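The complex is shown incomplete by one protein chain, all other protein chains being positioned as in the whole.
In order of appearance the chains are A and B, and numbering begins at 1 in each one.
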Amino acid sequence: MSSPFSINGGAAVAMVGKDCVAIACDLRLGLQALTVSNNFPKIFQYGDNVFLGLTGLATDVSTVSDLFRYKVNMYRLREERHIAPKTFANLVSSSLYERRFGPYFVSPVVAGLEPKTGAPFICGFDSIGCIDFAKDFIVSGTASEQLFGMCESLWEPDMVYLDAFFVMRGCLLIMMPEPRCALRDHITGAPQRRRPRCSLRLGRPRLHHREGQGHKAVAEGAAGLEGFRSGGGHRGSEGTNISVMAERAIYGVVTIGHSETPWSRPHQETSHQAQAPWELWQ
Amino acid sequence: MADRYSFSLTTFSPSGKLVQIEYALNAVNQGVTALGIKATNGIVLATEKKSSSPLADPSSLSKISLITPNIGMVYSGMGPDYRVLVDRARKVSHTGYKRIYNEYPPTRILVQDVARVMQEATQSGGVRPYGVSLLVAGWDEGILPEDEEGGEQKEGEKGEEGEKKAGGKTGGILKGGPMLYQVDPSGSYFPWKATAIGKSATTAKTFLEKRYTEGLELEDAVHIALLTLKETIEGEMNGETIEIGIVGPPADHLLGVEGVEGAVGPRFRKLTPQEIEDYLTNL
Partner (left out) sequence: MSKGLWAPRQPPSAWCWNLAWQAGHARAFRLKLQVRVASGQPELPPKQASWTELAKSINNHHPIFPHAFNATMEVLLGITGKDFTLIAASKAAMRGVTILKASDDKTRQLNKHTLMAFNGEAGDTVQFAEYIQANAQLYSMRNDTDLSPSALANFVRGELASSLRSRKPYNVNLLLGGVDPITHKPSLYWLDYLAALAPVPYAAHGYAQYYCLSILDKHHHPDITLVQGMKLLNLCTDELKRRLPIDFKGMIVKAVTKDGIVDMEIDNDKVVKCA
């Protein structure tokens, strides 16, 4: 209960598909059972095709993500190139081990595509930088057991990227509460480990990374994924965010699941309250 | 008191020169000639091994050094200063790179690190500049896909891809391939296709300008290196008196292990006296 790793809560998952990777996290920031914010992203981008997921103590999520922003910016200026996922993973490892006797309370996950071959790369770490290389999936955070279960049952080798998208969606939905339950876990008694909202990124190597066609790809991707939209969320920070990374660029943000706060929901009556909260302001 | 007041010995003259650095360059220009030639598939570094006495054992003398498995170095100037720089280069390639990223530094990064060491000696208190110029040769892995060389630079130039040069890899952090740098006592550094440093640098460079062609293969480069050396050398040329280092294909026989999957041998290696003799007989 008092472990720094579980004070704020949060989960992240990364998985490999055929020539693609996906990484996802929830967006909740909590204090034990209390939800403080539903817009606290835990995935950070450090290059064309490098993503870092950070779960654990929220303050360290910010500190560590800022630290790597600094380190990767310095790397880019020094070497005049983007950092490769494998190189970045080793940087994460050595940076965390530097704090061996006063660690950051985070469990990082790295996902990306190797720039030279386009091969998918994922790995996880413990808080002092021991790397866990994986060919299939990596989970981390307070819902890691649940994510392990979902991944073990849903993951299969060589998923094309839309399949991977589906599987990731399944993994994320397990973390989300029932649509009609109240908004704060402490009121509903919803299990603490159900994380309301998530964000996901999916990567695939470039097909047409050439002039002009990137935008086309983005448009196609967003349109193709429109079918997965299942909730009423309409803002980037609402519902479950799924950013699809393909063509070594972010395809677009797709929102699935339910919106969380009343003001992101279109005017509607809730079952237990005859008077809609909006009428207060009429 | 010495540690309290420590002034740099390299100070500006009224005319705006740093004469200590010019003196250091004089020391370099009295040194034994060393040269480097970049080919499409590798690099050759060559120099003469001069012993002061016929009693000296030349096999113990070594002027070309391996820094990382893919990077080697040769010098002209003061031997002891060079040894210090080799030590620093080997050390910084680990502390500043291998231990952080678990891979060896690209050539330019290592060159910058060594150049920084040399520059600091021109601005720090109580030290003198290093009396050497270096030739650093290395192979970069690159990060661009093999089939899309120059993709970053050639953006918007689609359709002209058929005009790619044969051999393709011309070095650098992005594309990968061979790189050859010269580092001077001031800490400045330059990339070269082919160059020479030391006593007969001017003669050697003139010769290289005549013999160098684009699309050179490593074997030809070794040949040209020996011909250039022959122009400037004072003593006899044989496997004992000539030293050659090459950056070429991975030398898996130097790994020391067999059957390890994914293990790649060093690209930098020094030619044995026997190999040099073989080249010389074909000259």
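One rule holds for everything that comes next: contacts are C-beta pairs under 8 Å (C-beta built on N, C-alpha and C of every residue); 3 or more make two chains touch, one makes a residue touch a chain.
Since this is a predicted model, take the numbers as computed values, not measurements.
Looking at the complex as a whole, the chain kept out of the display touches A.
In the complete complex, the residue from A:Gln45, A:Thr59 or A:Ser95 that touches the missing chain is A:Thr59. Contact with the chain that does not appear here is found for just one residue of A:Val36, A:Met74, A:Cys130 or A:Val160, A:Val36. Where subunit A meets the missing chain, the touching residues are 1-2, 4, 7-8, 29, 31-32, 34-37, 39-40, 57-59, 62-63, 102, 182-184, 186-187, 261-263, 277-278, 280-281.
Quick note on the criterion: only the chains that are shown with their structure count from here on.
Centroid to centroid, with C-alpha atoms defining each point, subunit A and subunit B lie 46 Å apart.
Of all the residues in subunit A, the ones that touch subunit B in their complex are 78-82, 84, 87, 90-91, 93-95, 115-118, 209-211. Contact residues of subunit B toward subunit A in the complex are 99-103, 106, 108-109, 112, 141-146, 151, 155-156, 158, 173-174.
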